[in-house]
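The complex appears here without one of its protein chains, the remainder shown in place.
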Amino acid sequence: MTENTLRMGMVGGGQGAFIGDVHRLAARLDGKIDLVCGAFSRDPDNCIATGRQLGLEASRCYTNYDEMMRAEAALPEDQRMHFVAIVTPNHVHFPVAKAALEAGFHVLSDKPATLNMEEARELAAIVQKHDTLAYGLTHTYLGYPLVGAARQIVADGGIGKVRKVYVEYIQGWLAGEVDNKQADWRTDPARSGISGCMGDIGTHAHNLAEFVTGKIMTHVAADLSVFVEGRRLDDDGSALFRMQDGVKGVLSASQVCVGNENTLSIRVYGETGGLEWNQEEPNTLIRTYTDRPTEILRAAQGYLPADVQAGFRTPPGHPEGYIEAFANIYLEFAEALQTQGGVKAGMDAALRGMAFVEALVESSNNNSTWTEITV
Amino acid sequence: MTENTLRMGMVGGGQGAFIGDVHRLAARLDGKIDLVCGAFSRDPDNCIATGRQLGLEASRCYTNYDEMMRAEAALPEDQRMHFVAIVTPNHVHFPVAKAALEAGFHVLSDKPATLNMEEARELAAIVQKHDTLAYGLTHTYLGYPLVGAARQIVADGGIGKVRKVYVEYIQGWLAGEVDNKQADWRTDPARSGISGCMGDIGTHAHNLAEFVTGKIMTHVAADLSVFVEGRRLDDDGSALFRMQDGVKGVLSASQVCVGNENTLSIRVYGETGGLEWNQEEPNTLIRTYTDRPTEILRAAQGYLPADVQAGFRTPPGHPEGYIEAFANIYLEFAEALQTQGGVKAGMDAALRGMAFVEALVESSNNNSTWTEITV
Amino acid sequence: MTENTLRMGMVGGGQGAFIGDVHRLAARLDGKIDLVCGAFSRDPDNCIATGRQLGLEASRCYTNYDEMMRAEAALPEDQRMHFVAIVTPNHVHFPVAKAALEAGFHVLSDKPATLNMEEARELAAIVQKHDTLAYGLTHTYLGYPLVGAARQIVADGGIGKVRKVYVEYIQGWLAGEVDNKQADWRTDPARSGISGCMGDIGTHAHNLAEFVTGKIMTHVAADLSVFVEGRRLDDDGSALFRMQDGVKGVLSASQVCVGNENTLSIRVYGETGGLEWNQEEPNTLIRTYTDRPTEILRAAQGYLPADVQAGFRTPPGHPEGYIEAFANIYLEFAEALQTQGGVKAGMDAALRGMAFVEALVESSNNNSTWTEITV
Partner (left out) sequence: MTENTLRMGMVGGGQGAFIGDVHRLAARLDGKIDLVCGAFSRDPDNCIATGRQLGLEASRCYTNYDEMMRAEAALPEDQRMHFVAIVTPNHVHFPVAKAALEAGFHVLSDKPATLNMEEARELAAIVQKHDTLAYGLTHTYLGYPLVGAARQIVADGGIGKVRKVYVEYIQGWLAGEVDNKQADWRTDPARSGISGCMGDIGTHAHNLAEFVTGKIMTHVAADLSVFVEGRRLDDDGSALFRMQDGVKGVLSASQVCVGNENTLSIRVYGETGGLEWNQEEPNTLIRTYTDRPTEILRAAQGYLPADVQAGFRTPPGHPEGYIEAFANIYLEFAEALQTQGGVKAGMDAALRGMAFVEALVESSNNNSTWTEITV
C-alpha cells in the first residue's frame, strides 16, 4: 500500500453474489485501492467468511452498514476507509449511500443509484449538501476506452451532426424461469424497482447513448413486455426515442433473447460518418465514412487519442475486457478523489437513469405515448 | 430455348436503370426464361438501343406498354410472351399490371405492387377476376434459401413460441443529396407514393419478418424522419410492432446510416431458441439454443432440409448471392406458372406491404400512435 | 442472341457432373454466350438427355468430341460454335483441347490444362502453332473483382515491396472415405494426374499467389500427405515457397480439414502494408497499414478503381459470389476473343500450374528438399 492508496469499504458482495467479486477484482487490479472493511451480507456468518477469505481483519468485518459507518468514522484518519463501494441489490443502494455520505464517506455505487425517482432526488440533495464528498456510479461500460474514443470522435465532429442512434442491450439468460439469487432479486419489484430488464440493463444502453452522442435523451415511446409467465417485471422492451438537437433513435433491451450473452451495442450515424461498437468485442471500434472504406479502430493503437491509449494496460492485440473496463471506473474515481475532491459525476447519471426508467414505464403503461424524461 | 422455356416481356429497365439489368440477369441465369420483347423506356431511342443490346428483334422493341400488350396478344401462341416483368418506377407498376392482366398475360412485378392502397385493392380485384393468370411480386430477399430454412425451423417449433423480432434494412447511400436517377424517383411522392425509405426498403423488412415468423404484423407505432433537408419523403424510420400471437418487435429502415450498404437483417427469438440472418452474409444462418453452443448453419450443407439444399446451385463454400436469390424468385414463378397456373402468391404480399406502409405513415403523422395494419 | 453473341460447344458436363452446370450458369449469365452444342458424356443417353434438357437441337448433341469437332467445322460459319469449353475430368482435358485447336476452335479449359507436364508442353506447342486461336484456362478465383483490386494495389506499390505471402486452400469434404463421382476421379491417378489435393486445389492457391503479387513462384519445399487410408493421391499438403525478388511464403492445401468448406484465402504483406482476402467472403478485401487503421474495402464501392467496379453487376451490399466470378472468366474470355483474337493468357498459367505440381511432388518425395519450379 502506497501513500496514495485509497482505502475502500464495501457494502454487499458476500459469498454467492456475482457483482461484489467483480468490484473487488476491478478495485484491486491497479494496486491503488485496498479493501479494508466490509458489511458484505445481512448474514453475519457470510460477512465473516467473506471478510476472512479476503484477508480482512475480523474487527472490520461488520454485520450491518450502519455499524460500519460508525466504527470506521471512529478510526484514526490514516486507517479508516476513504470511500464506500455499494454492491447490494438495488433497493439498498439509497439507504447505504445516504448513511455513508452522512457519516462523511465518499460513495461509489452500483447502478441504479436508487429504487425510484423520489429517492434519487433525495439522494441528489444529500450529495449536494456534502460538497467535499464525491458520489460516483459504476456505469461499467463507459470504462471501455474505445467508448471514450467514440465520444471524442463525435464531439470533434468526426461523423458530422448526429442523426440516428441504435442502441441495444440484449441477453438471453432469463428466457425461462431461472432459479438463482441473481434472477431472484432482479425480478422482484420490492428489490429492483418498477422495472426489471430496463432498470437492470436498459439503463446501460441509455447511458451509453447519451455518453457517446453527448446529447440528452428527452422523450421515449416504449413497449415493455413480460414474456415469461408469472414474472412480475418486464423482461424485454423496446423504445423509440428522441434526443436533443433532432437526434432520433431506437433502444432495445431484453433478457429473453436466447443465445445472447451480454450484447450491449451502439451504432451512431451522423451526416458524414458513423461509429459502431459492441461490448462483446470491446477492442474494436468501427468507423464509417461516406466516400472512404470503413475503418477498424483497435485498442491501444498509436492513432488513437493519447488519453484513449492511456486507458489500455497492454499493447495492441492483447485483448482487454470487462474487468479492465470496470477497473477503469474505479481508477477514474480514485483519481478524481485525489485531485478534485467532491466530484459528483455520478449523480447526474443517476438522476437521468432513474428518470429514463420512469418515463419508459409510464409510456409503456400509457399505450406507448411519447413521454418526456424529466429529471 | 427448350419446350419448357418461358417467354418474358419487360416493361421498364432501359439503359441507365439499375433494377432492369438485375431482373434480366436473374431471369436468364437458369436458362428457363427468355426475354423476347420489351417496352424498356418512354424514350423510343432508349427502347431500341436497349432491345438491340439485348439481341431482341426490332419488331418486338415497343415504345409503350399498351402497344406491347396489343402486339404480343396478336402473335401466334407459340411466339408471344407468356408473362410481363414490371421493373418501372413505383407509380407505373399498377397501370402496367392492369394492362397486362387485362390483355391476358401473367405478371411478375417489382415491389411495391402499386402506388397506394386504393390501387392495390383495385389490382387485387383484377387479379382475382383473371383466375387463370398468375400475379407475382419480386420480394427478392425471400429468394435466399437460408431465409427459407429460417422459416422452416420456426414453423417446426425449432425455437419454440416466437416472442421477439428485430428486423432492419439499413443503407447509407442517401445520407447526402444524391444526384442520380435512382435517388430521384425514390424521393418523389408522385413516383414513389407516400413513403420513401419505408416504401422502398422498409417493406422488405416487413415482408421478411412475416415470412420467417409465419405471423401477420398487426400494429405499428412509427416514427419516420426526413434527415436530409429538402427531401420530400422519409429517408429513415423506426417502428415498434406487434404481430399475431403476442409476438413483438422493432423494425428500422434507413437510407442515411453512413457506411451501411444494404444491411437487411433479422433476428427472431422464441422460448427455446433464436435465429439470426443478414443479407450481406446470406450463406450463413445463426441458430441459438438455451443450453447448447450456438450453431452456424451454412449454405448447401447436407444437414439442411432437402428443399433448402435444392435452392443452391453450387456446393458449400461457393458463395451465392443476390443474383442467385433473385433468380430463385424467377425460377419459382416460372415453375408455379407451369405447374399451378394462376397462382396469386404475390397479391397477398402486395396488399400487406401497402397496408404496412400506410399504417406506418398514419402512425408517424399521428404522434406514433399504435395503428392497425388493415388490408 | 445478338450479333456479338458467341456460340459455345461443351465437352463434358453431362447430368450428374458438378462443374458442367457451373460452367453453363457462368456462360449464360451475361447473355453474351450461347451453348449451341455439346459432347456431354461418353454415355450417349446422357448426352441426349443433357442436350435436350438444355434445349439443344438433337443434331448438335454429339456422343464424342471428335465427332463434334468434325460436324461443327462442317457447319456454316454463322452457325458453328466459336469455342469449346472443356469440363471433363483432368485426363481428358488435353486430348479435347488438342482436337479442338486442330479443328480450328478456340478453347476454354477447366484446370489443370493437362494431366502432366509433358502434355502441357505439347499443348503449349499446339497453342503456339495456331496463332489465331485463343486458349483460356478457368482459374475461377481470379474472376472475383476484389482479387483484381488486390493485384492492382500491390502493383501500384500500395503495400511496398512484397515480403511474405500466406495462401491456403482448405476443404474438409474428403476427411473420410467419400463415395461419389466427384471424389472418385479426384483420387484416381489415371484421371487426376500425380497429385490429388494439390493438383485439384493447391494449384488455385499457387495461381492466386502469383496473380496477386505479380511474382513468379520459383522454389518449393513440400510435405504432401495421404491421411485417409487407402487413398492413392495426396489429400493434404503444405509447402514453404520462394518467389522472385525475395518474396517468401507458405502454401497449404487440404481436403481433410473437417468443417472447412472452400477456404481459399490469401494474405500478402509488404514493407508498408498488407492485404487479406478470403473466397468465402469475396466481397471484402482487408487492407492494412503501418500507422493507420485497417480498412475494409467492399465490392462495387466508388473508391475502387473503375475497372474493378466494372467487374460487379450490382451495387454495394448486394453480395456477388462464385457464379458471378466464374461468369467474369467467361466474359473476359469472350471479350478477349472479340477484341484480341488469339489470346494465349491461359497457356502460361497452365504451364506454371503443372510445373508447380510436379515440383511439389518431387520435393515431397525427396524429403522436402527445395525444388525449382521449371516450366
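Each chain carries a letter (A, B and C) given by its place in the written order, and its residues are counted from 1.
In the analysis below, contacts are C-beta pairs under 8 Å (C-beta built on N, C-alpha and C of every residue); 3 or more make two chains touch, one makes a residue touch a chain.
As the structure is a computational prediction, the values presented were derived from the model and not from experiment.
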| item | value |
| --- | --- |
| Chains in view that touch the one left out, judged over the entire complex | A, B, C |
| Option touching the unshown chain, where A:Gly157, A:Gly246 or A:Gly321 are the choices | A:Gly321 |
| Residue in contact with the excluded chain [from C:Lys98, C:Arg121 or C:Arg163] | C:Arg163 |
| Contact residue for the chain not shown (choose from A:Asn64, A:Thr218, A:Asn262 or A:Thr290) | A:Asn262 |
| Residue numbers in chain B that touch the chain omitted from display | 287, 291-298, 301-303 |
| Residues from chain A at the interface with the omitted partner, ascending | 1-3, 5, 18, 21-22, 24-25, 28-31, 52-55, 171, 173, 260-263, 279-283, 298, 313-324 |
| Residues belonging to chain C that touch the chain removed from view | 159, 163-164, 166, 172, 175-176, 221, 223, 225, 227, 236, 238-240, 242, 248-250, 252, 254, 256-260, 267, 269-274, 286, 288-290, 294, 367-370 |
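Just so it is clear, only the chains that are shown with their structure count from here on.
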| item | value |
| --- | --- |
| Geometric centre distance via CA averages, chain C-chain B, whole Å | 35 |
| Distance between chain centroids, defined by C-alpha means - chain A, chain B (Å) | 43 |
| Distance between chain centroids, defined by C-alpha means - chain A, chain C (Å) | 56 |
| Set of chain A residues in contact with two or more other chains | 294 |
